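All protein chains but one are shown at their positions in the complex.
For clarity, chains are labelled A and B in written order, and residue numbers in each chain start from 1.
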Amino acid sequence: MIELRSTLAGRITLTVLAILILLVLALPIVVIVVTSFGKDAFGSFPPDSWTLGWYKQLFAEGSKWPAALSLSALVAAMTTVFSLVLGMTAATALVRSELPLRSAVYGLVLAPLVIPQVVVALGLFLLFEPAAMLGSPIAIALGHTVLASPIAVMILMATLKGIDERLEDAAASMGASRLTIARRITFPLAAPGLVAAGIFAFITSFDEFFISQFLSSVDTVTLPVEVFNVLQYNVDPSVTAVSAILIAVAVVALALVAAVRRLSGSGAQDGLLPTETAVGLPAGSETAK
Amino acid sequence: MAVLAPVSDSTAPAHHKTPRKKRLNRVWSDRRTRFGLFNAAPVVVYLLILFVYPIFSTLMLSIEGEDGGFTLHWYADAFRGANLEILLTTLRISAETSLLALVTGFLLAAAISRLKPLWAGLAMLVVVVPHFISALVRTYGWIILLGDNGVVNNVLTDIHFPGAPFQLLYNEIGVVIGTTAVMLPYTVLLLYAVMKGIDRRLPAAAAGMGAGRLTIFRRVYLPLVAPGLVNAGVLSFILCLGYYLTPALMGGEKQTMVASLIDEQVMKQNQWNGASALGIILLLLTFAGLVLLRLGRSAGEALRKRGAAS
Partner (left out) sequence: MPEADVMPSLALPETLTGSGKPVSVTRLRKTYGGVTAVDEVSMEIAAGEFVTFLGSSGSGKTTTLMMIAGFCEPDSGSIVVGGHDMTRLAPQKRGLGFVFQQYLLFPHMTVWENVAFPLQLRGVPKAELRRRVGETLEMAGLSAMARRRPRELSGGQQQRVALCRALVYRPPVILMDEPLGALDKKLRDQLQTEIKRIQRELGLTVIYVTHDQEEALVLSDRIAVMRDGRIDQFDTPQELFERPRTPFVADFLGAANFLPGQVAEQTADHILVRLDTGGLLKARPQAVPPAPKVLAAVQPGRLVLCPAGDGFCTGTVETVTYVGTLVRVTVRSDGGADTGCVRLELPAGRAPALGARVGLTADPGNVSVFADPEHGG
């Protein structure tokens, strides 16, 4: 291969800079995980002595964290269900049919990813406030679904594109009804994609802050909103442990997705960051070939 | 030869109708189309009710006066005094952040695109995994790192860096660092994709013609990466505009951004109309960015479109 060799000095500079930038990305996460096990929550880093005390404190008598955690889990679970239903039908419509105004529908589905979240949150607030639904877990889940369903749609579209459509034709030619095809052919083949879409919908909701902030009431506060309040007003050292748990949830979710993809043998998936696609920038679209 | 049996039944659709009507008829009668409409309905209805309608009512609220009539004074308010300052701060911080994310993203993407696949994969993991971890949590990590007794200041003091310790929190430095870290995965991924697509023989060919390293970078590499730079820059800018968490937690009074202002107006002042106007302004700025993005997608197209627009 003919290519220009870079100078040694150039390589070293670039590598050092790259390592620094990677550190910038990784350090905030590492520091939380390490600090959460340190005795002195706001002391020096790395901590002098270790403890599990902050984690124990989370579930101590009178702690507000278990309620926030279970609310977040409930909301995330509902969001997952909503997003999967909407995602599967929408992906089917977009990939597997002749759809009039297809690009308009596609644009509508992806729009929530690029519209400022404040605007979405404000609009939802204006919708649910008059309905006296603020603080209702269902309202929060419905709001989260606006953000989570586009991600589910994109993952499931990629999944459906990866399933040979003619397998469904083959089943139809043998007499399988639409429902049977969905149940016996498409669903089993799409299962890994459904799992991935579900997991991403779950963590999108579990980590979502702004919509929850607008839609929560005094009694119903999701985990991220509680973390935010603690950080902004009265710093409680156990928030480090909560943050570490949130990190663990995300990492476990990503590992699950990776495992499912490996098990199902599907290759490289595109669209790591759905927003790229939302603004019409599929990875590699600008390649100069 | 083909058996030309006479057509006995008349089940064939009339193809003597006007073409347009025939097309419409076919659109509605086609099985695949009906199936598509049936499946697209849930998400479309859902988003119309929970996404489009709320934004529409935001728009209506932003032009509604106290007496219920039409007014633009909420917009006038938004461009006056403290509110205008906050708008300008938002633009300033977004510009600073996207520039920093662009430069660091460029360096990182350039380095990763030179790595062997295994190392490149690991590096990309470090880029992508944080993206899926709550931005709130990552911001908290930065608060721990950048505090007066945080790791960064401790290290700088230990190596006797002139001027250390620095005030890194509750000012613009903190906000820009924290927000850049949130935007970085976008710029890295976009630029990496572009850089991987560049034919590595092109710079070599330029060198073969006697071009120096700087010339090659400026005249060959940069123009090839330019579309990616525009995309990544505009994208991180518009994502910054409505960003709330990091500025709210890591900024001081002077780093209040529009999202914080909206939050305050709704939650504390019950000032929905003003908040709506601010929201619509953010929305329009985002649209402007998206339009810019579309224009910039292909240089030739952009030139043509701009020429036609002016």
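Quick notes
Going forward, a residue touches a chain if its C-beta (ideal position, glycine included) is under 8 Å from a C-beta of that chain, and two chains touch if they have at least 3 such contacts.
These numbers were taken from a predicted model, which means no experiment stands behind them.
Interface note: of A:I138, A:L167 or A:V235, the residue touching the hidden chain in the full complex is A:L167. Within the set B:R31, B:R219 or B:K254, the residue that contacts the chain not displayed is B:R31. Of the residues in chain A, those that touch the hidden partner chain are 164, 166-167, 169-178, 180, 184-185, 188-189.
Within chain B, the residues in touch with the undisplayed chain are 1-5, 7-9, 11-13, 15, 30-31.
Throughout what follows, only the chains that are shown with their structure count from here on.
Here the CA centre of chain A is 17 Å from the CA centre of chain B. Those residues of chain B whose C-beta lies close enough to touch chain A in the complex are 27, 30, 32-33, 35-44, 46-47, 50-55, 57-58, 61, 104, 107-108, 110-112, 114, 123, 126-145, 147, 149-151, 154, 181, 184-186, 189-190, 193-194, 196-201, 203-205, 207, 213, 216, 224, 227-228, 231, 235, 238-239, 241-242, 244-245, 248-249, 258-259, 262-263, 266, 272, 275-276, 279-280, 282-283, 286, 290, 293-294, 297. Interface residues of chain A, counted against chain B in their complex, comprise 1-4, 6-7, 11, 14-15, 17-18, 21-22, 24-32, 35, 42-45, 85-87, 89-90, 92-94, 96-100, 102, 105, 108-109, 111-112, 114-120, 122-127, 142-143, 145-146, 149, 153, 178, 203, 207, 209-210, 213-214, 224, 227-228, 231-232, 239-240, 243, 246-247, 250-251, 253-254, 272-273, 275-276, 279-281, 283-289.
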